[in-house]
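With one protein chain held back, the other chains of the complex are shown just where they sit.
Up next, chain A:
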Amino acid sequence: MSRVLVGVKRVIDYAVKIRVKPDHSGVVTDGVKHSMNPFCEIAVEEAVKLKEKKFIKEVVAVSCGPTQVTETIRTALAMGCDRGIHVEVSGKDYEAMGPLQISKIFAALAKKEEASLVILGKQAIDDDCNQTGQMTAALLDWPQGTFASEVTIDGEKVKVVREIDGGLETIKISMPAVLTADLRLNTPRYATLPNIMKAKKKKIANMKPADLGVDEPPTRLAGVKVETVDDLVAKLKANGTI
């Protein structure tokens, strides 16, 4: 019945020193230690906790990227998720991929899997975008509980305590909803060896963004610099944005 989608991202480990490639096209990733984004770990932990408290039946871990992300999905499975989905994107497409495309993928999957909740980390430590959760909610037209430091399920609603600039804000949103996990939501459990061994038997489905009706990311256009605010307003009016 109740199914939760959890997004996990494979990022360069936070303790590793980043090195820019000599041709300045990106950062060196080959052979560099990667791990699950810390906020995604917290998201997985929250989903598994909800399952242990019997509010939900199934937790599905999702990751987008090249073959290596299956390791990250396995860690999520070892922490207690039931099955995984690997949306395969590699090479240049993966480097060009950003929150908008990921959100489209998650929105499509949420509908396909009939999820009641989508739980994501609040941001990834490599790009610090803090956009995927919010965009996913907007695409689905679902309520969002971002920067969650406490999540309580109350019937068909979710009470979320959010960490905001001014302090803590408590909101009550109806399900289905998108939540993003903040640091103090929980302390993630370890993926212990017996669980990793069991996780090898859990299924990871493989698909491409095209299978979900999501196109390739558009090529990024160059920006334009303007001198004054009036110029900016004029340009925005000219291209129809406002």
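Simple rule for what comes next: a contact is a pair of C-beta atoms (placed from the backbone, for glycine too) under 8 Å apart; a residue touches a chain by one contact, two chains touch by 3 or more; residues count from 1.
One rule holds for everything that comes next: contacts and distances are computed from a predicted model.
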Among "Aspartoacylase", "Signal recognition particle 14 kDa protein", "1-aminocyclopropane-1-carboxylate synthase 7-like" or "Electron transfer flavoprotein-ubiquinone oxidoreductase", UniProt-listed name of the chain not shown: "Electron transfer flavoprotein-ubiquinone oxidoreductase"
Contact partner of the left-out chain, one of A:Gly31, A:Gly91, A:Gly167 or A:Gly223: A:Gly31
Touching residue (missing chain; options A:Ile164, A:Leu193, A:Leu221 or A:Ile242): A:Leu193
Chain A residues that touch the omitted chain in the full complex: 13-17, 19, 22, 30-33, 35, 187-190, 192-194, 196-197
